[in-house]
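Here the complex is missing one protein chain, while the rest keep their positions.
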Amino acid sequence: MRTLIKFENIVKEFDGQLVLKGINLEINENEFVTLLGPSGCGKTTLLRILGGFVDQTEGKIFFEDIEISNVPAYKREINTVFQKYALFPHMNVFDNIAFGLHIKKQSKDIIQQKVNKMLRLVGLDGFEDKMVTLLSGGQQQRVAIARALVNEPMVLLLDEPLGALDLKLRKEMQHELKKIQKEVGITFIYVTHDQEEALTMSDKIVVINNGEIQQIGTPIDIYNEPENRFVADFIGESNIIEGFMIEDYQVMFDDKKFECVDYGFDDKESVDIVIRPEDIDIVTPEMGMLKGIIRSSIFKGVHYEMSVETEYRDFIVHTTDYTEPGKEVGLHFFPEDIHVMYKMGTY
Amino acid sequence: MRTLIKFENIVKEFDGQLVLKGINLEINENEFVTLLGPSGCGKTTLLRILGGFVDQTEGKIFFEDIEISNVPAYKREINTVFQKYALFPHMNVFDNIAFGLHIKKQSKDIIQQKVNKMLRLVGLDGFEDKMVTLLSGGQQQRVAIARALVNEPMVLLLDEPLGALDLKLRKEMQHELKKIQKEVGITFIYVTHDQEEALTMSDKIVVINNGEIQQIGTPIDIYNEPENRFVADFIGESNIIEGFMIEDYQVMFDDKKFECVDYGFDDKESVDIVIRPEDIDIVTPEMGMLKGIIRSSIFKGVHYEMSVETEYRDFIVHTTDYTEPGKEVGLHFFPEDIHVMYKMGTY
Amino acid sequence: MSTFRNLVKPYMLWMGIFIIIPMLLIVFYAFTTKGNDVITVKFTMDNFLKFFDSVYIKVLLKSLNIALITTIVCIILGYPVAYIIANTKQKTQTLLMLLITIPMWINTLVKTYAWISVLSDNGIVNSFLAKLGLAPITMMYTDFAVTLGMVYNFLPFMILEIYTALAKLDRSLIDAGNDLGANKLQIFQKIVFPLSLSGVISGITLVFLPSVSTFVIPKLLGGGQYMLIGNLIENQFITVGEWNFGSAISLIMACIILISMYFTRKFDQDKSENGNKKEVKHA
Partner (left out) sequence: MSTFRNLVKPYMLWMGIFIIIPMLLIVFYAFTTKGNDVITVKFTMDNFLKFFDSVYIKVLLKSLNIALITTIVCIILGYPVAYIIANTKQKTQTLLMLLITIPMWINTLVKTYAWISVLSDNGIVNSFLAKLGLAPITMMYTDFAVTLGMVYNFLPFMILEIYTALAKLDRSLIDAGNDLGANKLQIFQKIVFPLSLSGVISGITLVFLPSVSTFVIPKLLGGGQYMLIGNLIENQFITVGEWNFGSAISLIMACIILISMYFTRKFDQDKSENGNKKEVKHA
């Protein structure tokens, strides 16, 4: 895969506040990349800098190895699906989608043909004459995607495009977006704060917090081997425990030693440990590595979510078998389920 | 548990459209009841009829065995947390919460005392002098709850109160609401279209569609033994298959006979069958009850979501072990994982 | 595009001059003596000092007084109308508001003459009283007639503003009040009325300010001797030819208007600021 876009030390200051603190990032051709982080983390600003709507304070952007930092938005081979769609309210569906082609002065026939193809792709054939303000949220969303894709950009930017839709529709559109990306075969850069969305759609996830990249990796990397406490907490529910390394393959927390698969830390180095709720098994008190009492047990559909009170902390445990609150149980987990991470400077 | 509220054949017509088609429902003291259904199913209308903001076309409502159908809203011992909070924008937090007590002409001391207690309960001590328009969504939500609870109602109605909040905050508030309900010990009637919310918080879920009750039961009942296709589909992801009963404990679909635990159907009766994605195991082709080819495998964090193409249909399978797309596999499930349901007249 | 850019500043400069010059001339007249032209200027404060003579101050106070009464009467008559209309069905609302606003499109002069034919000594009211065998009442050329004419002329604006505020009131707030035990009267006192105040304030701006300086209505219904500040300005320009004094008076009026605008706006901003801050917080 060829590198398509390269951010080099991007810094952005708004009113004296650092929104982006030196972002370095490479994005490949045909990748589905998600910028994931809580609101205000700078992910949308990074996208808007790439789109050309905001200028970076420092740093350079390269597109196919050519610097585009000073190229105005309307000359970049990038199109955007905006957060609230930003459809032109005074035009119908056809004219909205055809806007970019009209600007490029393409012939009527070609415009007609390309727009019709797009309408089919997003499943809106027959809607060309409707005013966009008459469409439902999901339909407006599709028009916004079609309006961007019809220009055959090399990169499509999507700024929380599903935020305004309700749960059921959001899940449907997730699959559809992924399908469209595969069909048109271009790079998608997707901004969201929803970790489920990120896991479902992405080839590569970039976790951002406080204007800094926390981790870059595939969904599996990010979920299974979070690099720090923030990533572990943000991607799915977690038990996060402070402890320290005794030696390679041995970690200590809650006054007990545990075997683990991590190594290369300093001796006695303080670390954060993550154990996913679904990796903890409920066993008899004698069999457990830690003992505790079940405080609550909530049915969640696929699993029960239990809160188990141990001597030092409450553990969240996901299990498919019901155990009643009040019972004393043991907690068991395997060495590979203990994820040891470097401590963060700030959190 | 004593019955607190009884709906008797509630019918509601708006502009000639039947929004509620004869609802019969009993709600007990101290229960957390959720009215769950897609938008437009009539759940909010039912809540507004109970609150006294809308009159039913037909039917009666009883509160502690006394009919209240004609009692105006302001005389009902019920308080409501509205969908968009409906806080009074010209008052500060204290005056919003104190509104109901002022109306009841309680003494200044008592008002001060009760409001302070509520502020502590919802975690807003120190906010009394803030204008409500200056608060964040989550804080406004808490004020709305406090404003309702301070009147010590016997029933609290909540109309999609978390809809306007973002994912992280919504999950937090779910736990907080459940905690508050336990602390104050009154009946909560909660309207939502989010099945996860319903499963997490409710003692009893009432699934509504098209103005009719589809099923009433505990979260476990509803999830594990959906009574029809609609409920199965609405509560969590499902494989829903048409088939028919051969005899008691034996069902046929996809040209194969399967053992099951259901009985009491007519011979050859057409039925809908639900198999939850997490109840299907991926095995070798020889060991499987059905054979198929994996078409896609998406990492979802806790599990992989696979789409397995068999001769008659695609099955969704959730499993924690990765299998690569293209591979031929067998599908296996136990008799107790096959849920047989009566066919719905309309869907 | 760059040629367009270069035109922006000179264009704005010329427009500024076009808008400002007559204003500057008014200021110039107000601060100079009569008979001057631009070349031989004599600056003076006499025009302003003259105004603080008791005669003119009385005219100003009378104008403010009549405008205040007009405004209060418009609120008292207009609020219930706006409230009742806002509580009818959507279609009735549109129709009634159309009826209310029709008089706005008739020339003030014509409307005022219609009132003359109602109020005059042999007008409709007195003809009616005569039929009943009652003594006629003199209504023309009184404060009553002037106030009535003003109220009639400005009432639709007040109703329109209050109605607009009431119509955009969030219905769920009324549900909430109901839910919390408030009856209709309490809901009106504690929720509806406080939240419609912004409409009342815009109404005051649209009624009080023009009624302070109107000259057509007092002239016709008050008679030639009836003097409000608007008539005073008109007289100085047209009858007396005292442009300098007239300019000074109109500057004083403009100051009074701007100051009262400032206070009503400030009141309104205090309320809307809450909303703005919220926006900022959410961003």
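Going in written order, the chains are labelled A, B and C, and every chain counts its residues from 1.
We take it that contacts are C-beta pairs under 8 Å (C-beta built on N, C-alpha and C of every residue); 3 or more make two chains touch, one makes a residue touch a chain.
Keep in mind that what you see is a predicted model, and the values were worked out from it rather than measured.
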### Query
Thinking of the complex as a whole, which visible chains are touched by the chain that is not shown?
A, C
### Message
One chain isn't shown here. Among A:151, A:174, A:187 or A:297, which residue touches it?
### Response
A:151
### Task
Kindly state which of the options A:16, A:89, A:185 or A:264 is in contact with the chain not pictured.
A:89
### Task
Please pick, from C:23, C:41 or C:95, the residue that touches the omitted chain in the full complex.
C:23
### Message
Counting contacts across the full complex, list the positions on chain A that touch the omitted chain.
### Response
51-53, 72-75, 78-80, 82-84, 86-90, 99-100, 103-104, 131, 133-134, 136-137, 147-148, 151
### Query
Where does chain C touch the missing chain, residue by residue?
1, 8, 11-12, 15-16, 18-19, 21-23, 25-26, 29, 37-39, 77, 80-81, 84, 99-100, 102-103, 105-107, 109-111, 113-115, 117-118, 122, 124, 127, 152, 155-156, 183-185, 209, 213, 215, 230, 233-234, 237, 243, 246-247, 250, 253-254, 257-258, 261
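In this section, only the chains that are shown with their structure count from here on.
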### Query
Which chain's centre, taken as the mean of its Cα atoms, is farthest from the centre of chain A?
C
### Query
Which of the chain pairs holds the record for C-beta pairs in contact?
B-C
### Task
List the centre-to-centre spacing of chain A and chain B in whole Å, with centres computed as mean CA coordinates.
28
### Rounded Å distance, chain B centre to chain C centre (Cα mean)
56
